[in-house]
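This is the structure I have questions about; it appears just below.
Yeah, one chain of the complex is gone here, protein chain that is, but the others are all in their spots.
This part shows chain A:
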């Protein structure tokens, strides 16, 4: 089941008991953010939240925590809501193999219903903006899909980028914008600014649930997020042409904001409570002038709370961070079994792999750090054997405790690149990186006494399935 817009997904969540409507009047601050913060603290299966009675607003509609549990993530991919995480990642990876699926262009985008342009643009009149964390510099758009094109290849569909970046609202028609240098939009901006030109952008809010997943996914520069959305949905992604920039934007968006990043200009932005669980900023960031707003009648404003993990963003980018690393590692090392890159955007990654020869696991760990995503994020890698499930943390801790000789198996490489946001980096953007080789040494690496491991009994797998069935039957009674 592929959802073409946010509204149809919210309806599906509602039908599955995964949408909580809060009808009592709430304050925009601190209630909205605190409720979404709390959703991440109430245990498994947290619902999406929907608010439509917010003090001072007449017709605000706010959706939060839409992807904020494994239950909702499964439903976003059209899977049964109790699909285990490891299986969600495996299905994600197998659908990836269908890439590319060409999008389907439609002309009747519902966001064509209403328009503001030029001097009439007023973001506050359309969006019920609000603050997330105490120390944030202001109100943010933090779940948007930002579309930009390579100024040197404006007609190249693959090089058109769709990405999620943090955006502070600094005026009725002005935004501050954070393009992290490793991200595609920063490459586009660099090319435009070298020529002294503004960079046009289209910012789409309230997108279908798979669009939100692909726009936060680390993909190759010339791969199209829309073609990946098609693969993950199992159906072509519906797109439409935005009226001012002519860019390709999601057909089902609630709001489309168009304008330009003003060339060679920087202005104070932030701080902002980030996915790292720390604030970052204030820094001098690029600025966007908004020239046109298009929006559905009664738009739903979708936002996400982020701060000390786990929050919605961790579910949103968890599997989509694992899968590219899994694919890129397997391309050169087919021995790699599974990759868990779900801790703080893959700053820590756990990889299970078979070993070709002694020292192999450390090579796999080094490769993870030199992938496209690894350059900016991966600073700690734990490598475990092929029979250890990297999503099962007790198994990982067992491997660390039993297999690691710290002097031989912990490798630290100084002064490598990382995103500026990494709190432990010093200076910002530079960090040391560590590999912990928690695999069993194989020849010619002959260290340790690992000759007689205990293994699960041959009948265990069958019994696990039997126990699951008994439990399901019991809970259905």
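What to note about this one:
Here is the rule we use: a contact is a pair of C-beta atoms (placed from the backbone, for glycine too) under 8 Å apart; a residue touches a chain by one contact, two chains touch by 3 or more; residues count from 1.
In this section, contacts and distances are computed from a predicted model.
You can't see one chain of this complex, but its UniProt record names it "4-hydroxybenzoate decarboxylase", from the set "Beta-ketoacyl synthase N-terminal-like domain-containing protein", "4-hydroxybenzoate decarboxylase", "Protein meaA" or "Dihydroorotase". Of the listed positions A:234, A:282 or A:423, the one in contact with the omitted chain in the full complex is A:282.
Contact with the omitted chain, checked across A:41, A:82, A:266 or A:461, is made by A:266. Residue in contact with the omitted chain (choice from A:41, A:190 or A:471): A:190.
Shown as candidates are A:170, A:217 or A:368; the residue that touches the absent chain is A:170. The residue touching the chain not shown here, chosen from A:17, A:154, A:181 or A:359, is A:181.
Within the whole complex, the absent chain has one touching residue among A:17, A:135 or A:359, and that is A:135. Hidden from this view is one chain, which touches chain A at 27-30, 55-59, 122, 124-125, 129-131, 134-135, 137-139, 168-172, 176, 178-181, 186, 189-190, 193-196, 264, 266-269, 271, 279, 281-286, 420, 428.
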